[in-house]
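Complex shown without one protein chain; remaining protein chains in place.
Labels A, B and C are assigned to the chains in the order they are written; within every chain, residues are numbered from 1.
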Amino acid sequence: MREAVSALGGASYEGFVKSLEIGPLGMISLRAKPGAKGLDKAVKAAVGTSVPALRRMEWTKDRGCGWMSPDEYLLVLPYPEVGRAMAAIAKALGAEHHLAADVSDARAVFRIEGAKADQVLAKLCPVDLAALAPGELRRTRAAQVAAAFWRDEQGYTLVSFRSVGVYVMGLLNHSAMPGSELDQG
Amino acid sequence: MSNVTLRTRCMAAGVYDHGYVLAEERVADHTPGDGRPKKRLWRIRAGKILTATGAIERPLSFAGNDIPGVMLASAVRDYVVNWAVSPGDRTVVVTNNDDAYRTAIALKEAGLEVAAVIDARAEVTGALPARARALGIRIEAGRAIVKVKGGKRVSGVAIGVQAGEGAVLDEIACDAVAMSGGWSPVVHLWSHCGGKLDWDRKHAMFRPDATRPPITHDGSAMVIPAGACNGALTAAEALADAAEAGVAAVKALGLKAKTTPIGKAEVEEEAAMEPVWIMPQGAGPKLRMKMWLDYQNDVKVSDVQLAAREGYNSVEHTKRYTTLGMATDQGKLSNINGLAVLADALAEDIPAVGTTTFRPPYTPVTIGALAGESRGPIFQPLRRSPMHDWHEANSAYMEPVGLWRRPYCYPRAGETHEQAVHREIGNTRANVGLLDASTLGKIIVKGPDAGRFLDMLYTNVMSSLPVGKCRYGLMCNEQGFLSDDGVVIRLSDDSWLCHTTSGGAERIHGWMEDWLQCEWWDWQVFTANVTEQYAQIAVAGPKARAVLEALGGIDVSKAALPFMSFVDGHLAGIPARVHRISFSGELSYEIAVPAGQGLALWEALVAAGAAHGVMPYGTEAMHIMRAEKGFIMIGDETDGTVIPQDLGLDWAISKKKTDYLGKRGQARTYLASPDRWKLAGFETLDGSVIADGAYVVAEGVNANGQRNVQGRVTSTYFSPTLKKGIAMGLLRHAPDRIDEVVEFSVVGGGTVKARVVSPVFLDPKGEKQDA
Amino acid sequence: MKRYSVFAIAREALRHHTGWERAWASPEPKPQYDVVIVGAGGHGLATAYYLGKNHGIRNVAIIEKGWLGGGNTGRNTTIIRSNYLQDPSAAIYDKALQLYETLSQDLNYNVMFSPRGLLMLAQTHHEVRGYLRTVHANGLQGVSTEWISPERVKELVPIINIDGPRYPVLGALYQPRGGTGRHDAVAWGYARACSAMGMDIIQKCEVKGVRSEGGVVTGVDTTKGFIGCRKLGMVVAGHSGQLAEMAGFRLPIEAVALQAMVSEPIKPCMDVVVMANTVHGYMSQSDKGEMVIGGGTDGFNNYTQRGSFHHIEETLRALVETFPMISRLKMLRQWGGIVDMTGDRSPLISKTPLGNCFINCGWGTGGFKSIPGSGWAMAELMAKGEPGPLAEAFNMWRFKEGRFIDESVAAGVAH
Partner (left out) sequence: MLILECPCCGVMADETELAPGYEAHLKRFGPDSSDEEFEAYMFARKNPKGVHFERWRHAYGCGKWFLAARDTATLEVFGTYPAQVSEPPADIIAKIRAKRPDWKGFK
């Protein structure tokens, strides 16, 4: 097994906030109906969390599970653990109707950090960030591409498709250009 | 208040549906070069919108009202009071209302001379006129400016009786005229989304009709006007109205409102204004031709009256006929006056004539601000395959395929694109070539009903595909027209992986979800679009097997991995799925690996292939090689009006299935007609290449005099393998016409002769791909 | 009706323009007409005009809910072209273009037809092949178009960025005869000519119902009372669905908003019409100097004449990329029209399930440029009761047969 390469090789930019590409991050798209037998067990076994409620994300340290749609979850975990987690999901859900797909390589992942990180996202996404609940996973668009993000104390983690990673980095850089802060003045 | 954001230099340009407000902020127009953006566009989604946009003073229409030195009374006042600038040493104020007296008083108090106030009203009794009189200002009641004297600047005014026809009673020397015809509330933001207006007779103005507001998504009023824009013209009225509007806004949001006293303004009582639309009232044509309504577009009172006389009676007709209100101020100064003149000419009420439509923006907004960040490198997303940088570093000429960029060819120094393409084809046919096929769509379809679902989606049967095997499939829309194609592989008992065309992945995934969510919602099927999870590389050519064997890890022999099968394993230490499928007609493997390791595999293949003469090839070589093999290409052989049967793909359409998407559509008379154009190959008699887009002409012309046609070319190339022009195309009754000679159109006239042949030009038995 | 001429202008200048007559009369409706046309937009008025001119049918009323020319006729981007791919489209749009070429003389009304030339940029190889196909088709249809190089594009349009890093211009489909006209003047010119033939144009008169006997139309109920007719023509663009419902049938139509905008006026800088379909935007310069800009339609049913703002942004992005100089211009005004889109995006000029009731609608984004040809073909259909060659393919039964007239093929959009 060779070293996995992230979408942008860890590119970063220091504007009025810091944006950097991180990864590769392990990600599994898990599709199952909410009441599916073994779903709780599968999520627990894969990332150690409970199944999240509507638009929420559950965390145990660096492993998480986010609610993506009424029958889809996003599991986040260290990249090397994906194979083990996929096996655990298959075992827990067994013959129950589900679909688990490794999408770790299909994604570009970014961190946006700094006191004004929300300004960068507010410029790009049609989302009322003030109304974003703690622990919320928000799927939306960033300018012209699909994106999902969540907030923590240091800033935001934003996920996009891999092929548009350069575009998303361009957006983040543009929106964080010094002088383009939204502060009043 | 900490929860209030104040944005200065920020104009609300428009109110759009469901509380969407567009605002343009002039961030650094006044501090150029300080590193900040010049402009910023705000897209605001508001629960309620409170507008306090004020009112605009109207000019008066008298002859010569365009001569420099004639200004609005409020503008004169602003120059003097706000900026200590004197517009004139000796000003005549002309008005139909009390407010203009504030200008006269301000001028006087600033030490400037006010030659007279010409007041159209017969009786002038208000508190403000009284103050003006007390300051010694001459007041002429019931009078009008007959005309302004002067050419390049005002030198005086001739005055007469407002009720008269323009007989001059007196002349007053002056160098400025301050005019006031009353005030028009700025109702634009109220009106953009359909808020209706009321005609307020007392003030002769349109004001928001509170009973017919613009509504938002839940049907409630979206805009709450306050102050002068709501018709509350005096400071006292405005304060009271503002307090009321604030409470209304808070309540409308479902919150409790505290009524806080907002203060009272001490203002003089104002006497009623008197609507004056032309001055003097009975002015003849000569004077009317000098009364400007729209200063930018040179529209005069006489123009509007002419429009009415000629029957352009609707206010919109008048606007468009005269261009009244179509200049950059969009009628802010001229519309009400023009409307009133029109109403008068038609002997109708002003409200019956109505206004033109208020359209955003309120004042012009910079196009660059509207285009926003979408410039240069981030104009649009550009999708890159995991090997994108390698292609660019190796001189690839890239072409857009949807939002992707794919190498069209890899020209070497001194090579034209055509030469490069021919070299790439020659090498792939003789040795081995590499194609970046990562852009192909890949969708996993899984579940107890997945087989049944795919049988509805594809024209052939996918449920019967054995695990480990590949099958080519066609997808049609409900009309029956061919929409996508690709190889489907069966991963396990209940899961399949569907390959789509490049750029088709999102569309087809959406199509699948549409049917699963909206039609067959009780079917147990999940889909996942994993297009970007994988880098995919085609290794094609007689030496392809040798290259893969050099990498090692997977048995790629014919016995272990026959044509149209696949295997999972590790190739060069990278987890890989190897498919034996071919779009070039050569012995070919398509290898999928996690995207993060795509470049590593590509480079490993380049290294391992060096001994076998490996070269990358681009999309154009791919297109020509597939045409040599007679394989169709979605978007070339199809254009949204072609069904699989037209392309001789009947073998890929199940006869047994009772239903699939598009089956019913294909049964319609025109689609089932035996006269449809069908796929054929073409070779010109002289070996030349048929022009792109050429039609096969037929005898005669149709009822509209257009030349009859019987077919057209869909793909046409010079085949470097066969050393001659080859083409695929559609021709009426094609299968029955092999060896017939037909004529293709040539731009500019004439035709070129071509023989109808089989569309498979190379290796018809498929021995090479099956090697 | 007095003729407009240079002498008339001279005469009127001497008497303060007090002698100009009404351009058209405003009569009250009569109880019965040979033909009633609902909709006094360009298409309705042109239909009436050619009924009178070509077929001698002059006992005609054109009734209009609002003011004549007040629908899509007055809110489009005034582009005129006939470089269509499919035979039926090329035939009717080229008929329209030919009629436009002499319309000012024909109507004695200046419609300001300006054959300044029209370019459709090809910015992908796929689009190149699509336009080459159109050039071949047009050649066989007798429509003169040509394929031109990027260098020639730059000569014709100096302000264009042909080397755009994202979508370099690879060439263009050029129709030198294409151009623009003055939209209002087209409606007014036809209205004046109809009125002069004795036809009644009845504005502010809304149709409330369609009456029939034994499956044959007998008249319409309106806000000005019942108006009887032997034949009824429905020519109401975006409101065709409502009218069809009154007549008891359903149409393959959806009404959506199509938006347009103008910039502030500037000095002349572009004397051709440019359409860039890969990035979705088109632009021309009006005689007043404004850049007239349009883009794609919204994707949902809408009767508000207001569109969604993000489409404006998309269009402007596309055009700033294509014409970088416009980024410093300002958008002066934006608006929307309601267009009716059929299942194949081509129009209907057709008999209907109701006897002697005819429909003309579904022009989508092609309404203005087709007006004279559409009126010509509709008049022929109404006069004879059967379609002539121009209208034949545009019947409403083609959808049942699957006989589409699909022009999206030409735009290089596969599906």
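The working rule: contacts are C-beta pairs under 8 Å (C-beta built on N, C-alpha and C of every residue); 3 or more make two chains touch, one makes a residue touch a chain.
Computed from a prediction, not measured in an experiment: that's the story for all the values here.
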For the chain not shown, touching visible partners are A, B, C
Contact with the hidden chain (one of B:513, B:549, B:740 or B:763)
B:513
Answer key for B:659, B:699 or B:739 versus the chain not shown reads B:659
Could you list which residues of subunit A touch the chain missing from the display?
54-55, 68-70, 72, 126, 138-141, 146
For subunit C, enumerate the residues touching the unshown chain of the complex.
239, 241-242, 250-255, 298-304, 308-310, 342-343, 399-400
If you put the missing chain back, which residues of subunit B would it touch?
16-20, 45, 194, 215, 217-219, 478-479, 510, 513-514, 517-519, 521, 658-659, 663-665, 667-668
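Here is the rule we use: only the chains that are shown with their structure count from here on.
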Between subunit B and subunit A, distance of the C-alpha-averaged centres to the nearest whole Å
30
Per the centroid of Cα atoms for each chain, what is the distance between subunit B and subunit C, given in Å?
20
Touching two or more other chains in subunit A are residues none
Touch list for subunit A against partner subunit B, complex
1-2, 4-6, 24, 29, 31-32, 71, 97-99, 101-107, 123, 126, 128, 143-145, 161-167, 170-171, 174-175, 177-180, 182, 184
Enumerate the contact residues on subunit B facing subunit C in the complex.
14, 16-17, 20, 22, 43, 192-194, 285-286, 289, 302, 306, 309-314, 316-317, 320-321, 323, 326, 328, 330, 357, 359-361, 364-368, 370-372, 374-377, 379-380, 382, 399-400, 408, 477, 479-481, 483, 507, 634-636, 638-641, 665, 668-671, 691-695, 697, 702-707, 709, 712, 745, 747-749
So in the complex, which bits of subunit C are touching subunit B?
16-18, 20-26, 66-70, 74, 87-88, 90-91, 123-126, 128-137, 139-142, 146-147, 165-167, 184, 188, 203, 263-265, 288, 304-306, 308-309, 312-313, 316-317, 319-321, 326-335, 389-390, 392, 398, 400-404, 406, 408-409, 413-415
